[in-house]
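Structure below; questions to follow.
Only a single protein chain was left out; the remaining protein chains are all shown in position.
Up next is subunit A:
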Amino acid sequence: MPAPHLRTLTAVALVALLAGVTGCSTDAAPASDAASQPRSGGTLTWAIETEPITLNPHLYAQAKARLLVWNTFESLLSYDQQGKLVPWLATGWQTTPDGRSYTVTLRDKVTFSDGTPFDATAVKANIDKLREPGYAPAVAAVQLRNLDTVEVVDARTVRLTLTNPDVLILDFLASPQGAQVSPKSLREAKNLKAGGVDLAGTGPFVLDRYVPGQELHYKRNPGYDWAPPSATHTGPAYLDGITYRFLKESAVRIGALTSGQVQLIEGVPATDQQLITANPRLRLIRQLNSGSAYSYYFNTSRTPFDDLRVRRAFREAVDVDTVLKAVYRDTAVRAWSVISPSSPLYDKRLDGSYGGNATTANALLDQAGWTRRDADGYRVKDGRRLTVRLVQAAPFVRDRRDVLAQAIQAAVKQSAGIDLKISLVDQGTAQEAFDTNQYEVFDNSRADTDAGAALNLLLHSQGGINRTRVNDPRIDQLLDTGQATADPAGRASIYADLQQRVVVDQALLLPLYAPADQIAASTTVGGVRFEPTAGVPASAYDLWIGN
């Protein structure tokens, strides 16, 4: 795996070099706030970290690709700043009291960029396609698992009938996977699953050029007039066009921005944020992602984490604030729950309720029978060292999570004599460790807009990534009720109970930090914002260029 290694070394090499560069580049235009009045016209270049695996929104799987999806495609619903669902291509929806039927009314006079009108038949064609075997197995098996039938009531109305009550169907309708692709494209696109210029959507931009390994170019869709209420303007996009260039090295992205070759970048590592904030012609904005917090999940099916006291002890042994400060300086926001603090479902009572007490950690481990110490200072019981293994798949390691693991390793050794073994391996080896139950710690964060969707996968006894291997009827019941409850207040209280159960009573995990995204932009660019609720960079719709 040369990439992570390369990145670290590059960063080291750059610290000295870039410091000199930014120092010399103050000659041009004086610092100006983004000229206050939005105006139309112009083109921008945005350097992004990740080249999407696919450009087909139905197969979307990378949170880093979300800002691209919404340029070309749109969903029936969207989220506002408060995490409330609002209509987008739909005008509204109604639920029957039993929660098994959703009737969605659709906007009129919307057309796909290939001229196909958007109507109830198109919606049905999209959902039918998603359920076609071999097309989008992950969507069919997870998001649409409770969907029974889709019927076209009239041209402006569709009805979804469910086998079980499932409020997450609305989250699906607001997700990239639920985005509307022109039925003509679904029938005729050459490489449908890869997506590309021949997939038409209803969005404010049209993808007109894709150079793999280099860039994507979008041009304005002049007929666009159906912005979601969460946008800051209506009508066509301000920009004539926008280019997204793939620059995988953060040092190169920052160099391209400071030298004015690009006007926006995303993905600014903690160590480099100083370079942006110190430059008067640039600004940095940050936002927490939705979904689940980055956490260490304890495998409860094996010793030593089958013992609640050991799980508690591990959590008390880590002073999370100190560790985060050491690795991320002051840029990371600590998480206290399995749910990201930015989610409306987050239970605030958990703030500061546990952790960081080495005395408690040691007392708990003594109680659990791990009383002796070996020559290296690790605790021992029945001749076995208190070793727990964390397996990280290198391709999915981001935010310097490998470095964070080393800091935690040092912390638990020093304060409680726990031996945290970290292996950074390829994905196949990691998968094998999970399949054969050869791990004690599993690290993960998920960027789902509705945290409930993430929790179903992570904590349900039947969940797709239930790596704690917990099988607790109470947790399953809370998850199932949460998924079936439409009333927001009722739902929040169910998930509050769930968080108490999982985080406090069962201590199934050690929440670490809330994943976040960063955008650095030239001060001449206006309308730079994050997508409400999701917390990832928004599409280019509201962007404009000042004077």
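Here is the rule we use: contacts are C-beta pairs under 8 Å (C-beta built on N, C-alpha and C of every residue); 3 or more make two chains touch, one makes a residue touch a chain; residues count from 1.
By our rule, contacts and distances are computed from a predicted model.
Missing from the rendering is one chain, named in UniProt as "ABC transporter permease" (options: "Na+/H+ antiporter subunit C", "NADH-quinone oxidoreductase subunit H", "Ferritin-like domain-containing protein" or "ABC transporter permease"). Within the full complex, the residue among A:Lys219, A:Lys248, A:Arg302 or A:Lys381 touching the omitted chain is A:Lys248. From the options A:Gly41, A:Gly92 or A:Pro212, the residue with contact to the chain not on display is A:Pro212. Only one of A:Ala141, A:Ala278 or A:Ala410 touches the absent chain when the whole complex is considered: A:Ala141. If you put the missing chain back, the residues of subunit A touching it would be 1-3, 6, 9-10, 13-14, 17-18, 20-21, 24-25, 47, 53-54, 59, 61, 133-134, 137-138, 140-142, 191, 193-194, 211-215, 245-249, 251-252, 255-256, 258-262, 393-396, 426-432, 435, 444, 457, 464-465.
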